[in-house]
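Below: one structure in structure tokens.
One chain of protein is taken out of this complex; the other chains stay put.
Chain IDs A and B follow the sequence of writing; residue 1 opens each chain.
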Amino acid sequence: MLINLFLLFISSAIVNNFVLAYFLGICPFLGVSKKVDSAFSLGIASTFVMTLTAIISWAINHFILIKYNLPFLQNVSFIIVIASLVQLVEMFIKKTSPPLYRALGIFLPLITTNCAILGLALFAALRDYGFIETIVYGFGAGVGFTLALVIMAGIREQLELADVPKPLEGAGITLIIAGILALAFMGFAGLISV
Amino acid sequence: MEKKKQNLFSIFTNGLWNESPTFKMLLGMCPALAVSNSATNGMAMGLATTFVLIASAFLISTNRKLIPSEVRIAAYIVIIATFVTIADYFLKAFFPVQSKTLGPFVPLIVVNCVILGRAESFSSKNKLIPSLLDALGMGLGFTLALTAIGIIREILGAGSIFDVKLLGDWFEPWIIMLLPAGAFLTLGIMIGIINTFSMKKATVGVDFGDNIGYMEKDKIISTESKFLTSEEIKAAREKKPKAKKPLTKENKTD
Partner (left out) sequence: MNIASKMIVVLSLMGLLSGGALAGVYKATFEKIKQNQLEELKRAIFIVLTKAKDYKKIEKDGIVVYEGLDENKMPAGLAFKAKGMGFQGEIGMMVGLDSELKKIKGLFVLDQLETPGLGAKITTEDFRGQFKELSVEPKIVYVKNVKPSKPNEIQAITAATISSKAVVNILNRDIKKVEMALKKGD
């Protein structure tokens, strides 16, 4: 059982990395990955929200949606959960650690539109994961997201010193690098049969 | 009346090119990369998103005075999520094959930054007709972008276009195009190409010193050493060249 969970974690974090294999979380990936510090902070905050979302969305799915046969409310309820969670996390951080709040700044509300969070909630529901499995899946997804973000930030920090063709500056070169990263991560495919 | 008509039309065309959600504003990237592996998929996703854009623009614009500002984001999200679910079920019922191929990305239209972005910056602040036109323009711009990416990836990756085999058996498909890596590369290169064209408006003038300035018809527009986008050129044009001295050899004081 534990082995299975560990494999699930590796699968969602690396083999089926949410950003590089499933195209989720691209907006923050392109927008916030310029510096390693901010990338890391956003990644941690997102991982936190993802894990919480995994728990709550599983609960809503099993105790309300499935029980009362309301599958059509899945989208609406999940996104409301996410939006509320982000709001709560924002208020919590503001109260307990104002410096952290200032450091994260605008990134916090942006977590709401991170496709990765809604994506993971929907995928977990689609694949009928159990409670523990959903938590591990959510946590793994967050770690994978943070990983992709930090790698990209590290590369982009180095890129500042390089001679990028002008039209490719910004989004262009970032996407091309993302493509190469995706190619690299393809090497992990087939590592785990989960 | 003439000016209003022109304004409305330009609102519509804005989304098609100038502020293309995919190529210029870099919004809605997730679906742009994920479902653009064939022309049909790209178009289907674009049309579904356009539907949600227009429907939510309609509701948000007509009710913009009724929704309290504090809860507006929550309200928009609920409206958008509702229409996305409607679109999802519509596809499942009447286009099951397409629904299966697009898969879990239809519900993900909810977090498509284009829709929330337009709701927040346009529909909530404008009357019904302009909002609808903006939504239509953005949606079509998005659809065009996705279809374009889809066409390129499909031709190179499968030798077909809209599922019609175009290139003969002599062509060995570039499988990479159908995979995530190919999506990133295609979009990156496309943005690069488009930027080249949009940035051609100003020409570079080089001083003998360290300054690189941008000149247009012999007039220095800016001395920033980077490519300017058309908006920045426009802004710099309007700004009177104030403190910076013109870059002629005589004026170099340092």
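Rule of thumb we're sticking to: a residue touches a chain if its C-beta (ideal position, glycine included) is under 8 Å from a C-beta of that chain, and two chains touch if they have at least 3 such contacts.
Bear in mind that the values here come from a model prediction, so they are computed numbers and not experimental data.
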Selected residue (touches chain absent from view) among B:Leu8, B:Met25, B:Ala74 or B:Leu128: B:Ala74
Hidden-chain contact residue, picked from the options B:Thr22, B:Asn41, B:Thr82 or B:Asn112: B:Thr82
Where the unshown chain meets chain B, residue by residue: 66-68, 70-71, 74-75, 78-79, 81-82, 85-86, 89-90, 92-94, 96, 100, 157-158, 173, 175, 178-179
Absent chain, residues of chain A that touch it: 70-73, 76, 189-190, 193-194
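Here is the rule we go by: only the chains that are shown with their structure count from here on.
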Centroid spacing, where centroids are CA-atom means, of chain A and chain B in whole angstrom: 23
Footprint of chain A on chain B - complex, ascending: 26-27, 29-31, 33-34, 73-74, 77-78, 81-82, 84-85, 88-89, 104, 107-108, 110-113, 116, 176, 179-185, 187-189, 191-193, 195-196, 199, 226-227
Residues of chain A that touch chain B when the two form their complex: 20-27, 30-31, 72, 74-76, 79-80, 83, 112-115, 117-119, 122-123, 126, 165-169, 171-176, 178-180, 182-183, 186
